[in-house]
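All protein chains but one are shown in place.
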Amino acid sequence: MTHEWLTQLAQAALVLGLAPLLSGVTRKIRARLLRRQGPSLVQPYRDLLKLIRKEAVIAENASWLFRAAPYVIFATTWVAAALVPTFATGLMLSASADLIVIVALLGTARFLLALAGLDVGTSFGGIGSSREMMFASLAEPAMLMAVFTLSLFAGSTELSSISAYMLGPNAGVSISLALALVALVIVTIGENARIPVDNPATHLELTMVHEAMILEYSGRHLAVIEAAASLKLLLYLSLIACVFIPWGTALSGAGVLAYAIGLGAYAIKLAALAFLLVMFETATAKMRVFRVPEFLGVALMLGLLGTIMLFVSRVSR
Amino acid sequence: MTPLDSDIAHLLAGSLVLVSFVLLYQDRMFALLNFFAVHACVLALSVGWQAYLQRAPHLFITALIALLFKGVIIPVALHRIVVRLGIHRTIESVVSIGPTMLFGMALVALSVVVMLPVTQSAGAFVREDLAFALSVVLLGFLMMVTRRNAVSQVIGFMSLENGLVLAATGARGMPLVVEISVGFSVLIAFLVVGIFLFRIRERFDTVELQALDMSRGESA
Amino acid sequence: MSVSVGSVALAGLLGTPAFGALLLAAIPSYRVAAALNMALCALTLVCAGLLYSHRPERSLYLLVDDVNTIFLIIGALVGFTTSVFSAGYIAHEVQSRKLRSRDLRFYHALYQFLMFAMDLALVSNNIGLMWVGVELATLTTVVMVGIYRTNAALEAAWKYFILGSVGIGLALFGTILVYLAGQEHLGEGMPAMAWDRLAAHSAGFDPALLNLSFVFLLLGYGTKVGLVPVHAWLPDAHAEGPTPISAVLSGLLLNVALFALLRFRLIMAGNSAVLSPGPMMVTMGALSLVFAGFMIYRRRDIKRMFAYSSIEHMGIITLAFGLGGPLANFAGLLHMAMHSLTKSAIFFGVGYISQLEGTQRIADIRGLTHSQPLLGWLLVVGVVAIAGLPPFGIFTSEFLLVTSTFARSPWLAILLVVGLMIAFSALALRLHGLAFGKTDKHHTLPAWRLIPMALQLGLVATAGVYLPGAVVEWFRHVADQLG
Partner (left out) sequence: MSLASPSFLSQLAVTGVGLLLALAALGILAARRSLGSRLIYAACMLICSGLAVVALAALLAPHSRSEAIELTVGLPLGRTLLGFDPLSAAFAVIINLASAIVSGYAIGYGVHAREPQRVVPFYPAFIAGMNLVLLAQDAFSFLVGWEFMSLASWALVVSEHTSEDNRRAALVYLIMATGGALTLLLAFGLLAGPEGGYAFAQIRRAAASGAGPVVLILALVGAGSKAGLVPLHAWLPLAHPAAPSHVSALMSGVMTKVAVYGFVRIIFDLAGPPSWWWSVPVLVVAGVTALLGVLYALMEHDLKRLLAYHTVENIGIIFIGLGLALAFEANGLGVAAALALSAAIFHVFNHSLFKSLLFLGSGAVLNATGERDMEHLGGLIHRMPVTAVAFLAGCIAISALPPFNGFVSEWLTFQAILVSPQLPQWIPRLLVPAIGATLACSAALAAACFVKAFGMTFLGRPRSDAARAASETDRWSQSAMLALAGLCLLAGILPGFVIDGLAPVTQMLVGARLAPQSTQPWLRIIPIDPARSAYNGALVFVMILIAAAATAFVVRRLASNSLRRSPAWDCGFPDSSPATQYTAGSFAQPIRRVFGSVVFRAREHVVMAKPGEISTARLHVELHDTIWETLYLPIIRVVDVMADRLNRLQFLTIRTYLTIVFAALILLLMIVGAWR
């Protein structure tokens, strides 16, 4: 019991600490691939601190929702991220919130973010919110379909059980899993405002989505939102890691050594995934807004296909 | 009753049907009126014969009514109306005479057919008599629907009603026959007076109702 | 003791209107006549009420049994309420110069005579007498329909007269045939015309004669009932005549004719060999239901519209009786009673409306719930009731009818439901136009004049929620007889 709590807390702290680093790493890799020097790995931490120290400037007609939203968004994202086993399974909370809950928590965060984008009443905020919700209307079901596939495969919707099952002997390779993986990757790209769906690094571009929503934010609010964004990216990557490359993850109650190994393995997995992600990003070009639904629609179709295959192939436990 | 009696009864009833056909055949107004008078007289004879057969004196009253009212008064009245309304030219009938006659034949056949299954117990006399009466009724009805002219339609109705009286008197010992015939006479008086009062030439066949409906916003 | 009371009541039931007709014929002033008219109707109602508890012994001519007591009472009641309504209505018509007192010379006398004729038809145990009653009633109404002397009114009256007389003839022929059928077993003369004996002995009658007779009776009396295809006179007679007469026509005369048909249906029911009359009645009923439903859509005259609604309901009832079976027959009887109460009430309302608005054109009438709330809402209630929604009696009968039908012949039930829907949609469509909408008119109508309408609708609502056990027993008994 107690060490479940400890793992949970460690986990929460870990994701919180690691998230900015991850975005730092991605930026660095990206810059290197583009033959640039790029900022240092800890630059995101600096940015956050700087933003937090700055005076916050908000529009005259911004409501309390505008000011409260960042914290709630951050909190929900953080809780969701803390639910994904990173270096060890058997977390305290994963027994009380499963994969569907994680998806839904991200949905709550998105909901509030979209509202915040509408709050000031600017045209850019509106663009951002409406497009974000349009993407979500395809990305979320795609994600859920991938979740279905996994949980039918593992006979459970709990991440700990799922990754434990994946570690276990009777986890075979299945076409459904591959489909789910592809769907999950596409959703990851779409949900984290990466190229080719959105560009995290731009401003003043009509196609921007995420940046348009948070356009009116500044100072600490902006900092919190940025942190939430990087947490989200981390969440998706560690989700993929714990399900599809579970090796090294420590089972609950294993010894300290196992935990250490798990930690190391986790770091390597993250780095690898980040590299792959950036590779993909740099290899592709940003697509027009109304191409994106087709992109995400593919994910939905794949996820559905995987689920149906499982439905007809085996009786779930 | 002796066979002869019933044969006479049959003869009279049959001749009534025959006169109905003649009525159906007529296309001259005055001739139609005269032959209706004949129709009434034949009916009166037949009713009287029944009265004699059934020893039912009250039927004589019916016969008398038929003779006087329908045989004399009504034709005369109609005659004047016809003159008054100036419709003594010809009777434009909806269907031409030939088909009408054929259809009339068919009607007689039909009435015979529907009477066939009537059991013998009712007595052959009743059966045939009913068949004749039914034919008269149907022929009268046919006349009503094939003539455009009010007066000839009234005549059709009256011949229909003659058929009814024939049937009623044919039914042995049927009560209220006299009252019924009186009632019908009143009815017919209504009709004739109606035609006379409302100057109904073509009213049976009018399109005025439609016009009125239009004016009342009843059109589609 | 009760016997004598009963016979006195019966004498009163027939004597009051007969004598009243003579009396009223002698009274020139229509005001006095109207008052007297109400008094006489009240007296008739009392007599009818007495018959509820005291039955006179049957004779060859007259008969009071479960079947007709109900209709006697309802008839007397509606007759009375209509006389009350008629008093106010006629007064208004005279004020507004629509009628001259000369036209009204025999109006009330005829009204009483009509009552007499219908009571006669109801209580007669003699099929000839019944025929006479129905025909007298028809001819009386012919005269009353034409009372406005307008071209349209004369048209309607004339149409009614012609079609009616043909119906008379056919009905008579049917009656003669029944007599012939009975005569073989019951001997010549009166006994062979006494309904109860005919019904009792019909088992041995010649089926061929009975079949033939029923054809003629169905068409003859069906003309009076207003069944499609022999309905043509009905809408115009309702629309062009004075509204009290429309109320009596829809509320009573149709019922009386249908009652006559029922009597013969009972005779037929006794004989197993006959071609069952069910299918014929079902066909005509369904035809009337659907046809009238469609006709309502295009009506622009409010009274014609409700006249078609009467055709629709007569169709439903005929269909129910044609279907047979305890439940359906029960439903049919209940529906007859409820319909006559509701429809006459609606016609009261329509009469007031056309007087207040000065028109019968539906298009010109709107927002009644605003311009005259009480009247408007009563109309809404009436239409809701006639459309067969709870908590009104017609819903009960339609519930029984539809449920019992669907279990036996689904397609018929579906047809029935479709027909109901067609008619209902049409009525609802018109109701929204009449009762609601923007209007700045404000009519004043003394509340007491709405009492008859409210009373009858109240009765219908009560019947929808609760029927006294005795009444249920009667209906059930009759329904079982009908087979």
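So that you can tell them apart, the chains are marked A, B and C in the order they are listed, and the count of residues begins at 1 in each.
Assume contacts are C-beta pairs under 8 Å (C-beta built on N, C-alpha and C of every residue); 3 or more make two chains touch, one makes a residue touch a chain.
What you see is a predicted model, and the numbers here were worked out from it, not measured in a lab.
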Displayed partners of the chain not shown (whole complex): A, B, C
Selected from A:Ala31, A:Met134 or A:Ala258 as touching the chain missing from the view: A:Met134
Options C:Phe19, C:Tyr52, C:Phe106 or C:Phe294, residue touching the unrepresented chain: C:Phe294
Contact residue for the chain not shown (choose from C:Val282, C:Leu379 or C:Leu420): C:Leu420
Contact residue for the chain not shown (choose from A:Leu33, A:Ile58 or A:Val182): A:Ile58
Footprint left on chain C by the chain that the document does not show: 158-159, 162-163, 166, 170, 211-212, 215-216, 218-219, 223, 229-230, 232-233, 235, 275, 280, 291, 294-295, 297-298, 325, 327, 330, 334, 367, 369-370, 384, 387, 389-391, 395-396, 398-400, 402-408, 410, 413-414, 417, 420-422, 424-425, 428-429, 432, 436-438, 465-467, 472, 475-476
Chain not shown, touching residues in chain A: 49, 52-65, 71-72, 74-76, 78-79, 82, 93, 95-98, 100-101, 104-105, 107-108, 110-111, 114-115, 118-127, 129-131, 133-134, 136-141, 144-145, 148, 151-152, 155-158, 161, 203-204, 215-216, 219-220, 223-224, 289-290, 293, 300, 303-304, 307-308, 310-312, 314-317
Residue ranges of chain B at the interface with the undisplayed chain: 94, 107, 110-111, 113-114, 117, 138, 141-142, 144-145, 148, 153, 203-207, 209-210, 213, 218-220
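By definition in this document, only the chains that are shown with their structure count from here on.
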Topology of the chain contact graph, where touching chains are joined (line, ring, star, complete, other): other
Most distant chain from chain B by Cα centroid: A
Chain with minimal offset from the mean of all protein Cα atoms: C
Dominant chain pairing [most C-beta pairs in contact]: B-C
Computed distance of Cα centres, chain C from chain B, in Å: 31
Mean-CA-position distance for chain B and chain A (Å): 100
Computed distance of Cα centres, chain C from chain A, in Å: 78
For chain C, residues contacting two or more additional chains: none
Chain B, residues touching no fewer than two other chains: none
Footprint of chain C on chain B - complex, ascending: 114-115, 117-119, 121-122, 126, 130, 133-134, 137, 141, 144, 157, 160-161, 164, 167-168, 171-176, 179-180, 183, 187, 190-191, 194, 198, 200, 203-204, 206, 208-209, 212, 216-218, 220
Complex interface listing, chain C residues touching chain B: 128-129, 132, 135, 139, 151-152, 154-155, 158-159, 161-162, 165-166, 168-169, 172-173, 176-177, 179-180, 183-184, 188-190, 192-193, 206-209, 212, 236, 239, 298-301, 304, 360-361, 363
